[in-house]
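Below are the structure tokens for one structure; questions will follow.
Note that this complex is displayed minus one protein chain, with the remaining chains in position.
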């Protein structure tokens, strides 16, 4: 394992300190317990948005703290959900009296720890709602699994719910918008190489020289199938198929197409993926009206990408377009 | 080699097509010859800024085309400078009558091809100036080398010169600002792993399991020394040392600190690097007043990072802060 | 050793040592069908507990020890295992609140409450390939041993053996809860890491009790 780290035990705390120093205009950082908050939080009367999860997916979530998006992000150890204490501390730090929404990715650990934190916050008189993001169509959603995983679609939930909160929507309304995004967003990813968790020092899984994993999770969890490497276009077709089957997109639909890098894939490849994905959608009569391409929900240095499609309507589009000013996503100010 | 590509020969053309489709609000793309231009180019009376170079360093340069930065970018084959034809075509496409500045990284191929294109443009009546970016302190600048390489500092040159052009500076003035940035910016990088050029299918060099290359170039060219892996802080010290020696920064100086990822390094590590770099500068009494952290000048999937320091003054700072709207760098609009 | 506060502390100290020794094994199990952090999580949590054990007042009861374990695991482990083990110790502590020493009945109550806590939080059933598949056989074996007239240490030993067998038994199964559930058929042939850490924990409890 070769990494730009000091003591593997200090990876998260040092990175968060560096993040705070680099973006002091946007965020402030608490180191004990560890969370990242908007520098102007709490904002009186505004619904607070808190997300979090294991580290290693940067810029998710810390890179999305700021005007028009999250009020706080709570990073756990690498690939390990945070404990309730920092979630509670972040929730209290950003509560401006209008309540707080927890945006949680659907992993048992995240759900349980946010649940506990929400209970504790409630006990302290803070109104907390939670939404669970589960956009990964690679996983069968059934009574007999932990349900679908939350992956890159989370970024879109955070942006759009953040815009709703910023314009002054109530906790109920912000929650409803977030739920609407969750119901209309689907993703699926592919890994070409594994990632190495700093404390483990070894690949999270192994792939043969010519193998790829279709339906990979963002923690290196295996997906639907391990297949031989194929041309990019064929891989994109494998990712888009299940997405388009899942929400029956219809001709004339307008969508946001988001190609997300897993961290270690050159940008040039992400655009090759985008090209094919846009082509397939066009063939289906689906119009791409908004786009996002880049490394936004990563798995450390994993090579691979995911494709996310969000069905838009006028309101979601205008919330997407609303100004945002975070370390990783910025426009309009 | 595992990559999300179709035919390796089509990597650049497909990526550029995808880029154009993803950012149609900002750029338009020409595919024969290949270049990326601002969608509103040429802008009458504004100095046009053209940069380019081998592909594989994305978002450099295409990701920096747009309001307040470049008017056009010319991508060559992977790691191979573009030929004069597309440079000439891009130059003509963005000439708004106020002349065009070529921002060239100091590699023999880039210099020669841009030189030829400038000669041809001149022959067609377009006034062209060129600046050569050579910020890499890893390479000794002497009569007996091709001189220092242009690396991540190029981004800062493009941003600041772009802002000068946007506010209406003359070709002479924009060139002078670019030269000033070049004279005050220094960089040095480290590689932990090699990158794989698609058409080559093999690593650009090899590094042992515990080796790193200090002073790496952005095409995987070897640097100053190959050493055993060290903690991040020690590596950062090795990069900052030659930078600070080279421009004699003095106590009280204000600088922009830019930590650049080589493409395959997790963001979390870039912030660990930033943390230490900021600490060292603070110890020297140098104040970091602006920051940039991320993958901006990459070497495909190479793992590693570079540190860039730019000495600021009031004018450069305000040009840095000026609005910019490109695929990879955006604020203020 | 009687199952008093001294035992409770010794058990937890021993557990910390065991988690540290088995850190890599648990990481590897979790890498196979999860995300490769279970050993790291358990080790981090128990090391944190270790640092706090000495702060307990001398008159602390077994329940006080377990409550400390619960809150520390909840606040340091994270992931799925943190809340689950935390709730187990929290509910277990409540079940034996006030007892200075656990007899067979109290021991079974402790184990039952701990298991119920895991089920309450995680909603897993037997056969879902989770830590429940170590805890439930342990509870069953403890109850049977108690009914058969066994002594506290023998009950604990029966629980440990059953937990180990339970963890082993998860290997051929498909998972229906936790990360491994994403794997479908591919989880087959791998032992559940949480079931394994539970077996290690109960083995440490039994072994500590067995020493003078």
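So that you can tell them apart, the chains are marked A, B and C in the order they are listed, and the count of residues begins at 1 in each.
The criterion applied here is as follows: a contact is a pair of C-beta atoms (placed from the backbone, for glycine too) under 8 Å apart; a residue touches a chain by one contact, two chains touch by 3 or more.
Just so you know, these numbers come straight off a predicted model, no measurement behind them.
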| item | value |
| --- | --- |
| Among the chains presented, those that the missing one touches | B |
| Per the touch definition above, residue among B:28, B:167 or B:199 touching the missing chain | B:199 |
| Touch criterion as defined above, residue of B:4, B:17 or B:78 at the omitted chain | B:78 |
| Selected residue (touches chain absent from view) among B:219, B:238, B:275 or B:330 | B:219 |
| Hidden partner interface residues of subunit B, rising order | 54, 76-85, 107-109, 112-113, 115-116, 138-140, 144-146, 149, 197, 199-200, 202, 204-205, 217, 219-223 |
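Operating definition for what follows: only the chains that are shown with their structure count from here on.
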| item | value |
| --- | --- |
| Centre-most chain, if every chain is reduced to its averaged C-alpha atoms | A |
| Subunit A-subunit C separation of Cα centroids, rounded to whole Å | 32 |
| Centre distance in Å when subunit B and subunit C are each reduced to the mean of their C-alpha atoms | 54 |
| Geometric centre distance via CA averages, subunit B-subunit A, whole Å | 29 |
| Set of subunit A residues in contact with two or more other chains | 78 |
